[in-house]
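Dumping the structure here so I can ask a few things about it.
Here the complex is missing a single protein chain, while all its other protein chains stay put.
In order of appearance the chains are A and B, and numbering begins at 1 in each one.
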Amino acid sequence: MQASAGSGNEALLLEARGITKYFGAVTALEGVDLKLSQGEVLGVVGDNGAGKSTLMKVLSGLFRPSEGEILIQGRPVHFHSPRDSHQAGIEMVYQDLALAGNMPIFENIYLGREPGRKVGGLTIVDHAQSRKLAAEHLNRLQIHVKSVDQNVEDLSGGQRQAVAIARATAFDAKVVIMDEPTAALAIKEVGKVLDLIKRLKDHGVGVILISHRMDDVFYVCDRVMAIFHGRNFAEAPLASTNRNEVIGWIMGTKGHASGLAHDKVH
Amino acid sequence: MKLKQLLLAACVVFISSGGAFSADKFAVIMGNNPSANQFWAKVEQGALEKGKELGIEVTALGSPGGEGDVAGQIALVEDQLTKGITGLAIAPADPAALVPTIEKALKQGVKVVYIDRPGELGGITYVGTDNEPAAALGGKYICDHVEKGSEVAILQGILAIVNGRARAKGSHDALAACGMNIVAEQTAEWDNAKGQAVTENILTAHPNLKALFASNDNMGMGAIEALKGAKMLDKVIVVGFDGNPEAAESILKGEMAISIAQRPFNMGAIGVESLAKLIKGETLPPVVDTGAEVVDKSNAEKYK
Partner (left out) sequence: MADKSHSTAAAPPHEFQRSLRSRLLEDYGILLVVVAMGAVLAVMQPEYFLSAQNLTNIVRQVGMNALLALGLYIVIVTAGIDLSVGSVMALSIMLLALSDKAGAPWPLVLLIGPAVGTFIGIINGLGLTLLKLPHPFIMTLGTLNAVRGICNLVTDGRPVSGISAEVRYLGIGDIPLPFGGEFAVIPVSAILLLVCYGGVAWFMKKVALGRHIFAVGGNPQAARVSGINVNGVLVFVYAASGFFAGLAALLMAGRTGSGYPNLGIGAELDAIAAVIIGGASFFGGRGTVLGVFAGVLVMGLLRNGLNLMNISAFWQQTLIGIIIIFAVWIDVLRRSSGVRT
């Protein structure tokens, strides 16, 4: 096992091998592999129900895989809850954002991990410290808000997405998984979020981006992999593929789109 | 909250207590609201008329939560004490729970009598019906009108209240003494709708029922509805208790057989009169019986 980790040309940040997930008689995933390096943005595409979200929930500890293993920097890990995956450095930004709208930005960023001192099993939260850390962190990611005291429900969709990403990266995350981060955004906000993803990459974070939007995938990703009917279908560095081919993968056709491109030759 | 506390404290500091008053003021604290129950409407009427007669300011009030609202009744008494009453006639919502409040009144020099039902604190005169023998009157009527060994049932009131227990016991003992077969003794909590529901269940289990004693007219009226529904009203004798106007109507219509009338008007009137006597320095016996009377077709008209 160590040999395999060592034999990689670069240290793999995250590796999933042969992930299989059954829900009763239904097979949602079958032997799926996934690799992610440091500072890499991996696009994951597939049609609705192809198994993308299930795979991500396995990686973030919400589901336990029926078969297969997950390795972080070559070491196998077992997640029993989202808390375990947090501790291993994997963070997920959910499609429905998973923010508490009734609470201010800084509290959302540190929700469940509030800074403070422990007294007999209770944490006395240091709100001042939390505010300061949140402001610094938002600054680092160049996310601009009026005040960290603003309630999340008062923010625009893009700002919420930014807060959700800030929340995911507040604790030195190694891997950030994003599920359709731009789907609900106004067009002018999409660019900001994609730039934010690039900034994460610059900080050495590995990002897995699930998206239907080819524009997004081709703007930020280094590599793209397609899942079809719960299996690995195709995978390529971004430089060696094109939109039509990737769209073909989503629909389960290999070489069809490129075939179209080669029509002239025939 | 700190602010509010400060405000309260400030008020406590700067404003002295409400003063005493020369003229007598009586409060009649009832078991329920006069508009909820005709019984208490009569008590109120008696108290107010007697107050007018004696030239005493009388206020009659019931708890906001109705029958059994102890916390509300305590607050009522406290607020009346603030207003400087000199006499208190009270039907305790709970015999034990009102004791400290009544003690507080006594400590302030207020004269106290119980009306309708006694409380646990001793040394206070009870002005009301002696319930056990009164309930026995109802039992005796049943004994005289159905065959020995017949199936009979008792609808009990709230047993936490002394009167509930006294009427349950008085009726039970009378029926048992003449050899009736008491097939059901259940509480319907003084309530008309519950009286109906409980009676429906009793009729299901005991279709040969011959008579039913209801510890108040409300439950009795509910029982009559149940009997009408089961088309058994002609087979079962219903005896009520209180002599309410609606019970009187029912008796005149031939539905309810009899009711044992208390004299709620007397309770209010004699209650106020007794307080006036205490203030004059007279002593009272421990129980002032306001009387009970069998209401049947011959005299129901005057109870309407």
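Definition applied: contacts are C-beta pairs under 8 Å (C-beta built on N, C-alpha and C of every residue); 3 or more make two chains touch, one makes a residue touch a chain.
Note that the structure is a prediction, hence the values are computed from the model and not measured.
> Kindly state which of the options B:38, B:80, B:192 or B:290 is in contact with the chain not pictured.
B:80
> Which candidate, B:54, B:160 or B:178, sits in contact with the chain we can't see?
Counting the whole complex, the residue in contact with the absent chain is B:160.
> Tell me, which residues in chain B touch the chain that this view leaves out?
Contacting residues on chain B, toward the hidden partner: 1, 3-5, 8-9, 11-13, 15-19, 33, 35, 59, 61-66, 68-72, 74-76, 78-83, 93-101, 120, 158-160, 187.
> If you put the missing chain back, which residues of chain A would it touch?
Contact residues on chain A toward the absent chain are 62, 81-83, 86, 92, 94, 96-103, 107-108, 111-114, 116, 122-125, 127, 142, 144-147, 149-150, 154, 191-192, 195.
Here is the rule we use: only the chains that are shown with their structure count from here on.
> Could you grab the centroid distance between chain A and chain B? Build each centroid from C-alpha atoms only and quote it in angstrom.
72
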